[in-house]
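Complex shown without one protein chain; remaining protein chains in place.
Chain naming follows the written order as A and B, and within any one chain the residues start at number 1.
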C-alpha cells in the first residue's frame, strides 16, 4: 500500500499537522499491524513527530532552527538558490518518519502528531506514504 | 513481533542506554534477519544511536542541545507547559531509530548503542519495539 498526497503550504516557514491525512490512508489500507513510513519528496522541507495540540510547538521548532541556522549567513548554496538555510534545516530534522500501526491505527503517543515542516514556501509539497504489513 | 517497555528516568535531562532491553526483545523474537524499529511514544524525549561505552557522549549531546536550544528562551509553548525546549530537542533528534537484524542480533557498529534521551524528566517513558522479518 502506497500513496502520494500533496500539501499546499502558505508561508515561507510553516509547521502543518498532516496526521489526519496519514491516518486516513492507514484506515483505508485495512492493515491492522505493521509500520507506516511518511516522507516528504523535497530537500527544503521535513517531516517530524511532535505535539500538534498546541500549534506553538511547531512555531518554536521553526524559531529555534532560525536561531541556530540563520538565513543568508554566508552559506555557499545561497549563490545558486538563496535557500541554503532551508536545506540545512531539512537535513537536521530529516525527510521521513516511521511509526507502528497497531489495531488498524497509527500507534503514536498521546502528544505525538505528524508535522510537515516547510522551510522554503509557499509551495506544493508531495508526501509519500508507504505501509508495511506485518503478518 | 511487537512490544512496549517502560523506562523510568531519574533526571530532568538524561541519556539512558536501552540497548540491552531491545537486544533481549530481538533475541526472544527468534527473528534471524529483518529490521528493528525503536520509538519513544512521547514528544519530549528521543531515541538515538550513538556510543554508550563512554556515557559522557550522551552528556555531551545533552549539553550541546542545551547550548543551541536554551531553556525558556522566549518559546511560545512555555506559556502552556513550560517545556518547549524539550519538544524542540526531541524534534531535532527524532522519536525513533531503525536498525538491521542479522544472524538473530541487532546489526550495529562497534561503537553504536541505542540511547533514550530524556528532556523533561523524571518520568516513566514508553518505548515501542517492532520487528520486521525478512524472508
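FYI, a residue touches a chain if its C-beta (ideal position, glycine included) is under 8 Å from a C-beta of that chain, and two chains touch if they have at least 3 such contacts.
Just so it is clear, the model here is predicted, and its values are computed rather than measured.
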Seminar exercise, completed: Per the whole complex, from A:28, A:77, A:105 or A:124 the residue touching the absent chain is A:77
For this session: Can you list, in ascending order, the subunit A residues touching the missing chain?
Result: 1-2, 37, 39-44, 68-69, 75-77, 79-81, 84, 87-88, 90-92, 94-96, 98, 126, 128, 130, 132
Seminar exercise, completed: Per the touch rule stated above, subunit B touches the missing chain via residues 33, 35, 48-51, 54, 56-57, 59-61, 63-64, 68, 92-94, 97-100, 102, 107-109, 111-112, 132, 134
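To be clear about the criterion, only the chains that are shown with their structure count from here on.
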Problem set entry | Rounded Å distance, subunit A centre to subunit B centre (Cα mean) | 19
